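One protein chain omitted, others in place.
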Amino acid sequence: MTELAQAVVNGLQMGLLYALVAVGLAIIWGLMEMVNFAHGEFMMLGMFGAWWLSATLGWDPLVAMVPVALAIYGLGVATYSQLMRRVQRGDAFAQIFATVGLLLFLQNGVVALFTSDYRFVSDTVLARLSGVQLTVLGIKLGIPLLLAGLLALALFIVLYLLVDRTEFGLALQATSEDRDAAMLVGIRPQRMFAVAWGLGAALVGIAGVILANFFSVYPQVGLSFTVLAYAIVALGGFGSILGTLCAALLVGVVQSVTVVYLPPAFKDAFVFASYLLIGLFRPQGLFGRF
Amino acid sequence: MAASRRIALAVGLLAALAYPLFIQATGYTYFQTVGFLVFIYAMLGVGWNFIGGWAGQFDFGPCVFFATGAYTAALATVHWGWSPWLGMLAGIVVSMAICALITFPVTRLRGHYFAIATVAMWMIAQPIGATWELINGSRGLFIPFAPAKSTWEAIWTLGWGGRSKALAYYYVALLLFVLTMYLAHRVDRSKLGYYFRAVRDDQEGAEAIGIDSRVYKTAARCLTAAVFAAGGVLYGFWALAVFPDQVLEMNWSVLPMISTVLGGIGRLWGPLLGAVILIPISQVMSATLGSGPLAGRGLDVIVYGIIIMAVAAFRPSGLLSLPWARWFSRG
Partner (left out) sequence: MRRYRIIVPILLAALVVGLGLERAKAQAPKEVLIGILLPLTGNFASLGQQYLWSNQTVEDIVNTDYPDLNVPLGPGKGFSGLGGATMKLVVRDDQSRGDLARTLVEQLITVNKVHWIDGEGTSGNTSIIQPVVEGYGIPLSCHPCASPTLTEKGFKWFFRTGPHDRVMVDSVFQFLRDWPKHGGPTDLKTVAVFTCDNLFCQDNHKIALEHAAQSGFKVVADLTTKTGATTLASEVQRLQAANPDILFFVQYPAETAVFQADAKRAGWMPKVIATSNGAYSDQTWLEAQKKTNGGAAWLGRDPTAIDLASKKPSWKKVNEIYKKYSRGQDMGELAMRQITGMLWVADTINRAKSVDPATLAKAATETNMSPELLIIDYKGIRFNKANQNELATGVVTQIGWDGEKHTIWPWELAKQAGYTPMYPNPSWQERDAKPKPAR
């Protein structure tokens, strides 16, 4: 029984990390309905930012979060204003086309600058806490992961309040629902999209910085996390920030629990199978608005 | 069909037939292989057009059927000695059956939800491919090669080797491409094509007049599956090995898609135009920027990415939307 409980707790911890990666996508794709194949590359850039600042200036990732987030925010805004704004004129598929190009460009740009070696950010504040272990009711909890998870949760709550409770958030939602009507009430859609892209990119960049404490940093790291992020946003339902959080926790738990009893190679397959199963009963995800 | 169009098609076909012979004289068989790749990707692009261009659904999963086609034919040849043509028929049947079974239930999902469902199928197929002992899992299924003793036998077993393989496979790819284009042309003009486009343009409206969108989305996807299965078989015999991480690669889903988008989605000739431009460019990039002292920096892929982004930004509807190309496009 403790075996199962431990697996559930592990799953919830990972789920919070997944939520962090997914929340940026929840804004760009979930809310604004723009396909972004390069989401993982923004995360990868966040990881590289954290590594580079640690290796050259000795900054801890917790400190590096701020400059990296700002830089990637700028990148997100630039991506929209230079690329995606023009792509919006065409088919929805053109967005896939454009962001595939962006993926190739960003990933290999990093290869050109830094080579494909695996890098590790060592001796961080969070890593130093890794020897400390908390055991509650026979279940082991790692402090660093717990802290990272709490950070993720905090960011999520901030974002939820931003999107659902502020005027800016309402303006974002309005733009995604009906661009023309939004214009009629004085909202500038292009500005909304640009900010959404900036915010989405910055959030996943922050996720990258936090993840750099735990995972190795290399140019191809984007895929493994972001393929789950897509499933999470869709599972949670488009347009719902809370849905993304719930879906992320669910995904973490499914991944963790199934592997205890079933072949681990099918880890992600089980997650996606759950998506299909849930989708049969709720085609718009858990809390989807559209 | 207008006379000028017929002439253009005839000239195009002749050029395609003559191209490799001219290359054979120079001995640079590599260029025949480039042509082979162009036609395979163009064929897959046309196949993708069924579900993506005409039925308008985001589908990232056709690589699954590419794999099922390749494995079916490979198994048939390895265990029963079947000719790859029979294997291809088997592969198409198996893929269409699997497609119908797994697609119909998820057609409840719309838009991006459907897209993730197709990704889900791909993610589930991967560990199956990697661990299933029947297909030798990650260790790969190798197709034994025995040089054919006569031309007829070679055509039956696709058993060319060495210098003549590139030439022969070019023609096989061309043949499959022509067949796929013919299929697409017929579907485009038929009621089926009309229903597909109706579902894409206004699903509720289509259902209101009695078109079951679920059935037609599944039908479109099965046509896509059939084309991808055929492509997979051809790939398997070209490579003489089927590895799960190579045939289940997302590239096989995405590259045909971006070729088609580049050329123009939903246009009959879009995929060919896109493939003719993208494949040679990526090859030239790889040979120039990706080699020599600049090798290993990924510069060729960076430039490739920039080109894609530029086209997406300045011509998001694809190249066939350009005025001079309008004569050449349809639908």
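Read from first to last, the chains carry the letters A and B; within each, the first residue is number 1.
Criterion: contacts are C-beta pairs under 8 Å (C-beta built on N, C-alpha and C of every residue); 3 or more make two chains touch, one makes a residue touch a chain.
All of these numbers come straight from a predicted model, not from anything done at the bench.
Screening A:Leu242, A:Val257, A:Ala273 or A:Leu286 against the full complex identifies A:Val257 as the residue touching the chain left out. Here one chain is not drawn; of B:Val215, B:Leu240 or B:Ile306, the residue touching it is B:Leu240.
When the missing chain is restored to the complex, the residue among A:Glu41, A:Asp60, A:Asp91 or A:Asp268 that touches it is A:Asp268.
Think of the hidden chain as still there; on chain B it touches residues 8, 11-12, 15, 19, 26-31, 33-34, 37, 126-127, 130-131, 137-140, 142, 145, 161-163, 165-166, 235, 238-241, 243, 245-246, 249, 251, 273, 276-277, 280, 283-284, 286-288, 290-292, 295-296, 298, 300-301, 324-325, 327-328. Touch with the hidden chain on the side of chain A covers residues 3, 6-7, 10, 14, 17-18, 107-108, 111, 115-120, 122-123, 130-131, 133, 140, 142, 145, 214-216, 218-221, 223-225, 228, 255-257, 259-260, 263-268.
Criterion: only the chains that are shown with their structure count from here on.
With each centre defined as the average position of its C-alpha atoms, the distance from chain A to chain B rounds to 32 Å. Chain contact summary for the complex, chain B toward chain A: residues 52, 58, 105-106, 108-110, 112-113, 115-117, 119-121, 123-124, 126-128, 130-131, 254, 257-258, 261-262, 265, 296-299, 301-302, 304-309, 311-318.
Residues 29, 33, 35, 82-83, 86-98, 100-109, 111-112, 115, 227, 230-231, 234-235, 238, 263, 265-269, 271-273, 275-276, 279-280, 283-285, 288 of chain A touch chain B in their complex.
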